[in-house]
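Below is one structure, written out as structure tokens; the observations come after it.
Heads up, one of the protein chains got dropped from this complex, but the rest are sitting where they should.
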Amino acid sequence: MDINKRWETMPNTEQEELVAKLTERQKLPWKELTQNEKQAAWYISYGEWGPRRPVHAKGDQAFIAKGVALGLVLSLGFFFFVRQFAEDDPKTMNKEWQMKSDEYLKSKNANPWGGYSQVQSK
Amino acid sequence: MSDKTESPLHTVGFDARFPQQNQTKHCWQAYVDYHKCINIKGEDFAPCKVFWKTYSALCPVDWVEKWDEQRANGTFAGDVNP
Amino acid sequence: MLNLLNMINIIYNDVPTPYSCYFQDSATPNQEGILELHDNIMFYLFIILGLVSWMLFNIVRTYTKNPMAYKYIKHGQTIEILWTILPAVILLIIAFPSFILLYLCDEVISPAMTIKAIGYQWYWKYEYSDFINDNGETIEFESYVIPDDLLEEGQLRLLDTDTSIMVPVDTHIRFVVTAADVIHDFCIPSLGIKVDANPGRLNQVSALIQREGVFYGQCSELCGINHCAMPIKVEAVSLPKFLEWLNDQ
């Protein structure tokens, strides 16, 4: 009978008819219900339709993931693009300079136990 | 250092009237007191020097110059007359 | 690419070191106290962090079958009371040592010298009014940042200044901080000093430097376009050396 595929496309009147029919049938001992009837009754009450439809449909996760990835790529792209117009590094950003700074700081007794090294450039 | 008397460094000490972080009034009071003092006792009266030391240690030079100018013009806000 | 990496480089505040994320070495009892308080509070914060993140993780992990995350509960009287009272008590416990430290740092009892620091847009002016030079004027000088194109190799960019505050070690120093135009802030992390420089107001703060060295600080109140370019450099030297320097002024 495939009720779970047809149900949501059924016109309202037909749905009501079906519900009424099933209600009638369920007044009998349930053992006499056919497998299909049992499934239909269960689906109408507890199936994934109406308020019980899952929040995210099947393709939704992939869609959201793609959107987030696209946003990240775009912002990274923009970032790199803007950085193309950035000024050069200050002239202190090289190893020789920073070694010189270290020498000076050492002579001045800076950060005697915590470490004073300014070296960060390769 | 440990021997305070030998130290060449001297400055204004703690004043119980001005225990706060805000020392504005301390400076101002010392400036007014000094000029009142010399107006009464004359420029050479030694005890007035205490006030001079206090205000010169605390007040920025700019402020002192401004107040000196105001005193010369007679527009100074403090009461420095004997 | 290296260009990009350098952009993430954050200079924290003695001498700041690249990528450092802890205090600079302390030089005054004040800063030692601040560090102790900070680490103490951090200890309790770590415990709270552990508990909260475990609870959060656990509830997220077992959401559908966790009785604690029962999604139809709208109000839990007991837990509401608990999580209001407990944080309040914790804050109270943190507040007391904090107040003690605050008022201890506030004391300026018997300083041996006074240095005035006056903030301008955008440089600092220092006055050593306890001392008078040959002309009978107080010793005062201005301190500017060394611009990038005048930096000599090894100098620290945006931290080195043309003149630095010379102070003797093991001496109780009073800084009187004020400004002439807008609000600045006189801050030297190693000395545990951070005082706002307000125009028309004199703020005092004390420092007892325990070791010779060089300490850097920056203006810490947004004061205009060159806020970044008015650093503070303090050099602590022995008393005889300090007097020698004073005579040269």
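So that you can tell them apart, the chains are marked A, B and C in the order they are listed, and the count of residues begins at 1 in each.
The definition used in the following text is that a residue touches a chain if its C-beta (ideal position, glycine included) is under 8 Å from a C-beta of that chain, and two chains touch if they have at least 3 such contacts.
Throughout what follows, contacts and distances are computed from a predicted model.
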Absent chain [UniProt protein name; select from "Exosome complex component RRP4", "Exoribonuclease phosphorolytic domain-containing protein", "Ribosomal RNA-processing protein 43" or "Cytochrome c oxidase subunit 9, mitochondrial"]: "Cytochrome c oxidase subunit 9, mitochondrial"
Missing chain: touched chains present in the view: A, C
Residue, one of C:19, C:54, C:83 or C:99, that touches the chain absent here: C:54
Interface residues of subunit A (partner: the chain not displayed): 112-114
Those residues of subunit C which, in the complete complex, touch the missing chain: 22, 25-26, 32, 35, 39, 42-44, 46-55, 58, 66-68, 210-211
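Rule of thumb we're sticking to: only the chains that are shown with their structure count from here on.
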Euclidean distance of C-alpha centroids - subunit A vs subunit B, Å: 69
Geometric centre distance via CA averages, subunit C-subunit B, whole Å: 31
Centre-to-centre distance between subunit C and subunit A (centres being mean Cα positions), rounded to whole Å: 41
Complex interface listing, subunit C residues touching subunit B: 106, 108-114, 116, 118, 127, 129-130, 138, 140, 168, 170-171, 174, 176, 178, 180, 195, 200-205, 239, 243
Contact footprint of subunit C on subunit A as seen in their complex: 80, 83, 86, 89-93, 96-97, 100-101, 103-105, 108-122
Residue ranges of subunit B touching subunit C (in the complex, touch as defined): 1, 4, 7-14, 21-24, 26-27, 56-62
